[in-house]
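Okay, handing you the structure first.
Missing here: one protein chain of the complex. Every other protein chain is in place.
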Amino acid sequence: MREFDWSVIGRSGDLLMAGTRLTVGLFLAALVLATALGLILALMRLSPVRPLRWFAGTYIWIMRGIPVFVTLLFAFFVARDLPGFGWLTPIWAGVIGLGIDGAAYKAEIIRAGIMAVDHGQHEASEALGMTKAHYMRRIIIPQSIRVIVPTYMSNSILLLKATSVAVGIGLVELTGITRQLSNSTFRPIELFTAAAFIYLVLTTVLVLLQEFLERRFALKT
Amino acid sequence: MAPLVEITGLHKSFGKVEVLKGVDCEIERGEVVAVIGPSGSGKTTMLRCVNLLERPSAGRIEVDGRVLCEEQPDGKMKFAPKDAIREAREHVGMVFQRFNLFPHMTALHNITEAPMAVKGASKQDAESRAHELLESVGLGHKADAYPLQLSGGQQQRVAIARALAMDPTLMLFDEVTSSVDPELAGEILLVMKRLAEQGMTMLVVTHEMGFAAEVADRALFIDHGLVVEQGKAADLLGNPQHQRTRAFLRAVLDRAPMEESDEPVRSPEEIKSQTERELLLQQQKVERIAKEDGG
Partner (left out) sequence: MDWQLVWDSFPLIWKGAQFTITLTAWSLLFGTAGALVLALMRLSSVKLLRWFAAGFGWLFRGIPLLILLFFAFFALPDLNVGPVDGVLLEPFQAAVLALSFWTAAYQAEVIRSGIIAVDPGQAEASEALGMTKAHYMRKIIIPQGLRIMVPPYIGNSMTLLKQTSLTTLVTVPEMTLLTQRLFSNDFQFQERIAALAILYLALTTVFVVAQQVMERSFRLKV
């Protein structure tokens, strides 16, 4: 009967932390890329120019239709062969792959948030003679943030968990390092439990951040 | 002098449903015209055509010398260009049934936003004018309050001040007391009465017959998309000539105020929790559209 040896976690602490740092870095970089790209796509989807709408719509359909693992494989192998991309290490492939996949979801969330603002706000602004550019900026988008925050945050939590998929293209983030450690120490239960715990801490931090932001952006009553 | 508003042959269809079937109306400067009629008669649609929030299917609309739309010889509708319409709206104020105040701005900011952004007013000028207007509607002490902190009657008065801040030549009122408790409607109507006494040209869609009889110069009764009867307000309301007008007024005046409005009257508490529920519905809409898995 094999006993648990929880001290292996302590001994592997440095490596687990290194993996965690990579996970967090990957998450933040991909989040920035996904949000920026998502914002552009959302505006394209809302634009009156049909080819823009069509392009963004197709992009979103494709990215949400294929698994993020496949997007990462694509980013890693395919981009590697293209001229100018030779430097694509697993980290870059990870950031770009997760970013372009995440952008599709962020785009829909942002678009939905903007559309969710009551139509009466548009009408009042137009009746006052405001230009569309002005009232989108000052009236509609500030109100849409309130609606966007919850779904944006919960989607970001999914992105954090998706960083684990990068292990499939050789990136040694938290999941990757845990697997390597469990192979070398033969303590999979203890180590995967530790990894699970670390992920829970990270996601719980994000959940708390989400609740804070929801309160911060709530309308004053 | 030419009338301020000239509406000729106004038709409007929503898809296959023709809501306005040929409405003619002229409003002189300084006139207060009340528009009454059953729900679905097209009276609100007619009002919204005046500042082109609805685009007529046919007809001609001229406001203060600006032609907003007219029918071409070939039958097609020609509309004024976008910036001309936007500029025209600077001179036409509108007050909505559901207030449509900007919930993320204080009462003061609601009023200063458009003059500063659209007319280029300085912050100082805009704010001092806004304070004046808030005083004139009895809300001088509520400048820093947010819309959801105000009662329905107070919100609507801020909405009136917001529209007045642009110094319009014409004010449009779309059933502005229908979403408000009966006892709070009075404070809104008082503001409108004073505005009329100061000589503002007003087009008022309303169910408040008492207000119409007392304050309006002329009244229009619209039913099924057509003007059935029009004339001096006191005459039309006190002694209607047309059979349908009589039937409508009888039905309206016999019933309790509760049943006049199209929308059920709601208390301020109900409006606040309605807003919370709308926020929840909005967030659900976002989640549905974003089609993300639960999490």
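Every chain is named by a letter (A and B) in the order it is written, and numbering of its residues begins at 1.
Definition applied: contacts are C-beta pairs under 8 Å (C-beta built on N, C-alpha and C of every residue); 3 or more make two chains touch, one makes a residue touch a chain.
Please read all numbers here as calculations on a predicted model, not as lab measurements.
Novice: Which of A:Arg53, A:His134 or A:Arg179 touches the chain that is not shown?
Specialist: Looking across A:Arg53, A:His134 or A:Arg179, the contact with the absent chain belongs to A:Arg179.
Novice: Looking at the full complex, which residue from A:Met44, A:Val68, A:Ile140 or A:Met153 touches the chain that isn't shown here?
Specialist: For the chain that is not drawn, the touching residue is A:Val68.
Novice: To test your reading of the contact rule: which positions on subunit A touch the chain that is missing from view?
Specialist: With respect to the unshown chain, the touching residues of subunit A are 1-2, 61-62, 64-70, 73-74, 77-78, 80-81, 161-165, 167-168, 175, 178-179, 182, 186-189, 192, 195-196, 199-200, 203-204.
Just so it is clear, only the chains that are shown with their structure count from here on.
Novice: Roughly how far is subunit A from subunit B, centre to centre by C-alpha average, rounded to an integer in Å?
Specialist: Comparing mean C-alpha positions, subunit B is 44 Å from subunit A.
Novice: Give the list of subunit A residues in touch with subunit B in this complex.
Specialist: 64, 105, 108-109, 111-113, 115-118, 120-121, 123-124, 126-131, 134, 138-139, 142-143, 146-148, 150-151, 154-155, 157-158, 219-221
Novice: Can you tell me which positions in subunit B touch subunit A when the two form their complex?
Specialist: It comes out as residues 51, 53, 86-87, 89-90, 92-94, 96, 98, 100-104, 113-114, 117-118, 146, 148-149, 159, 162-163, 166, 272, 275, 278-279, 282-283, 285-293, 295.
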